[in-house]
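Only a single protein chain was left out; the remaining protein chains are all shown in position.
This part shows chain A:
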Amino acid sequence: MSFLQARGVVRAYGRTPALRGVTLDVAEGEILAVTGPSGCGKSTLLHCLAGILRPDAGQVTWCGERIDEWPEAARSRLRRTEFGVLFQFGQLVAELTAAENVALPLLLAGTGRREARTAALTWLERLGVAEVADVPPGEMSGGQQQRCALARALVTEPRVLFADEPTGALDTLTGEQVLTQLVRLARQQRTTVVLVTHEPRIAAYADREVTLRDGAVDQSGLGLDAPVPGGHR
């Protein structure tokens, strides 16, 4: 049984087709990069895999379960527990501080306040943004917000992390430090990572790369879905 899988996933926004039948397997513990030009459907695929969007046709299975058929409540519970999602665009709650934002998923899962705050501070520290713990998103830089959102996605120690352009707002060095952290953590805890990026040097942190083109997996040879010889794990 495969871990996470998309089978012929089709999805459109009104009349705009975004995915035209994507089939893809993600192995447990794997770090998979999804690359491709702007508008090719990367974010849409990520949202379908994470159970945020429902495909118009096709299937998404996780540990053998058709999660695309689950009701919204069950899918959102999945995202609070087993999945962590880092969105491409703004997602922090404006009224809360960084630490409160990061603690939120734990509080929703029933963790005590004190414990949730401690965990939140640990994650902010790991991602190098401890100094903004008590600051609301509106007073943070773009890169600080992004790292704070990543901390929030990781605080529940999910089994799968979905990260959409996690370094988009970061300078080169900070981006690499965040990715290095992320990869080390993922390897340590056997977290599966689906990493959306359009940058080759960021995709190089993954074990494998799948390229999308016009809503489909690129089979033309331009894509690079070959596994790394020997692997790095």
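Note that a residue touches a chain if its C-beta (ideal position, glycine included) is under 8 Å from a C-beta of that chain, and two chains touch if they have at least 3 such contacts; residues count from 1.
To be clear about the criterion, contacts and distances are computed from a predicted model.
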Undisplayed chain, where the name is taken from the UniProt record, one of "2-oxoglutarate ferredoxin oxidoreductase subunit beta", "Formylglycine-generating enzyme family protein", "Transcriptional regulator, PadR family" or "protein-glutamate O-methyltransferase": "Transcriptional regulator, PadR family"
Option touching the unshown chain, where A:Arg66, A:Arg113 or A:Arg184 are the choices: A:Arg184
Among A:Glu30, A:Asp68, A:Glu100 or A:Glu209, the residue in touch with the chain that has been omitted: A:Glu209
Those residues of chain A which, in the complete complex, touch the missing chain: 176, 179-180, 183-184, 200-201, 203-206, 209, 221-222, 224, 226, 228-229, 232
